[in-house]
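Every protein chain but one is kept in place in this view of the complex.
To keep things simple, chains are lettered A, B and C as they appear, and every chain counts its residues starting from 1.
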Amino acid sequence: MSEFEPKNPDYAQAVRDGFGRQPFMAHLGARLTAIEPGRVEIRLPYRDEVGQNHGFFHGGAIGAIADVSGGFAGFSLMGKGGSVLTVEYKINIVAPGLGEELIGRGEVIRVGGTLIITEARLYVLREGCESLCAIALQTLRGKQTGREVAF
Amino acid sequence: MSEFEPKNPDYAQAVRDGFGRQPFMAHLGARLTAIEPGRVEIRLPYRDEVGQNHGFFHGGAIGAIADVSGGFAGFSLMGKGGSVLTVEYKINIVAPGLGEELIGRGEVIRVGGTLIITEARLYVLREGCESLCAIALQTLRGKQTGREVAF
Amino acid sequence: MSEFEPKNPDYAQAVRDGFGRQPFMAHLGARLTAIEPGRVEIRLPYRDEVGQNHGFFHGGAIGAIADVSGGFAGFSLMGKGGSVLTVEYKINIVAPGLGEELIGRGEVIRVGGTLIITEARLYVLREGCESLCAIALQTLRGKQTGREVAF
Partner (left out) sequence: MSEFEPKNPDYAQAVRDGFGRQPFMAHLGARLTAIEPGRVEIRLPYRDEVGQNHGFFHGGAIGAIADVSGGFAGFSLMGKGGSVLTVEYKINIVAPGLGEELIGRGEVIRVGGTLIITEARLYVLREGCESLCAIALQTLRGKQTGREVAF
């Protein structure tokens, strides 16, 4: 259960709409599989197009899923008409990304006046078993209809 | 001109071969456009598939190009048969990625016993003008045919 | 309760000894207040010497406590005679460090062949109430009596 209060009662629809407007996510084949206030889950099935040369998920694909998992977790707390931009993120690949599916779970660590800090944990699902493959820390900037967001 | 001495006289071919074996790079549409010892340049033309919902390069695509720009810069210094793995990277998106082409320039900062540190600067080319859009710091681990690399 | 098995049965004494050999920690006034396999807690009481110009804990002091909290968490899992080196860390200051005491809680995220990944959460204690002020991700390199550690 989330500790955050959404500002937009339709936050889940806003997240789905935002995700649907990103051609890059469709191009990778990523799906949004869970939404709560301050948390989202995004899944990416394995196929060669998101792999690297050893049959693992490509580090760049892992980074991209980390970025959007944190990004939409933060976005779920914005008011109607708001948006977020990634300021920066840092990701550690802690184990090879070998599995049928990559699962990104982003959650908000803290919401400030203009900045939102998130953490994403990335898992690979292999033969029914999840294991941690990456962890990321991210800084987002929230904007509320053109101006800096005031939470 | 590079300050690094390549261990593999065929480093440029090794980098081209390694890049060519990554389906993810082909899927994004990225091209390898320059190789020196300890430095590479990778270019990604804009198209909707690598964009986000405002017509800019997607942060995840920018992160992926940063990761491989640093990664192949490091790989260019490995001996024959060597490989590198991304341990971690951190990227700051310093300006919106708006342009016809994204240019990643990775360079090695330092080569240690098992770890290689790289920096990548990402530029967008817009109407003939390059501007910085992101900067990344990365840690790679080098492996030389199964064992840790000893430089 | 920790999920990690210590390799050194005297891990707690090894951590205390290692901490005691760091003049920088004494200079700051930091104390080691809890040790488990893969976890430590370090506390730094406020005084002007570790503050910045607004009466808060200095960001550099917060970073130093984050570094050692993660570092000794990793060190607690090393075998007898082992040591760790910080490869890199990233820290987000998520709230002003205002309080009587800074509390760093480091824990190991993953132990690999030569690298250990840790997370540290930093809290300030103010009028009996703890609140998160920073979060850090760190990469350590373990060495076992001169050679790379093999876990």
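One rule holds in what follows: contacts are C-beta pairs under 8 Å (C-beta built on N, C-alpha and C of every residue); 3 or more make two chains touch, one makes a residue touch a chain.
Values in this document were obtained by computation on a predicted structure and should not be read as measured data.
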- line: Whole complex considered, the hidden chain contacts A, B, C
- request: Check the options C:V15, C:L32 or C:I91 and report the residue that touches the missing chain.
  value: C:I91
Field: Residues of subunit B (touch criterion as defined above) contacting the omitted chain
entry: 90, 92, 94-95, 109-110, 112, 117, 119, 132, 135, 137, 139
Task: Pick out the residues on subunit C that sit against the missing chain.
output: 18, 21-24, 26-28, 48-53, 58-61, 63-65, 67-68, 71, 85-93, 96
- line: Touch rule applied to subunit A and the missing chain gives residues 87-88, 90, 114-115, 137, 139, 141, 148
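Here is the rule we use: only the chains that are shown with their structure count from here on.
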Query: Listed by label, which chains are in contact with subunit A and with subunit C?
result: B
Query: Where subunit B and subunit C touch, do the two copies share over half of their residue numbers, giving same, or under half, giving different?
result: same
- prompt: Considering subunit A as a copy of subunit B, what rotation angle in degrees (nearest 5) results from a C-alpha superposition of the former onto the latter?
  reply: 180
Statement: With centres defined as the mean of Cα atoms, the chain at greatest distance from subunit A is chain C
Whole-Å gap separating subunit A and subunit C, where each centre is the average of the chain's CA atoms: 28
Query: If you average the CA atoms of subunit A and of subunit B, how far apart do the two points sit, in angstrom?
result: 23
- request: Round to the nearest whole Å and give the separation of the Cα centres of subunit B and subunit C.
  value: 32
Message: Using the touch definition from the top, which residues of subunit C touch two or more other chains?
response: 90, 137, 139
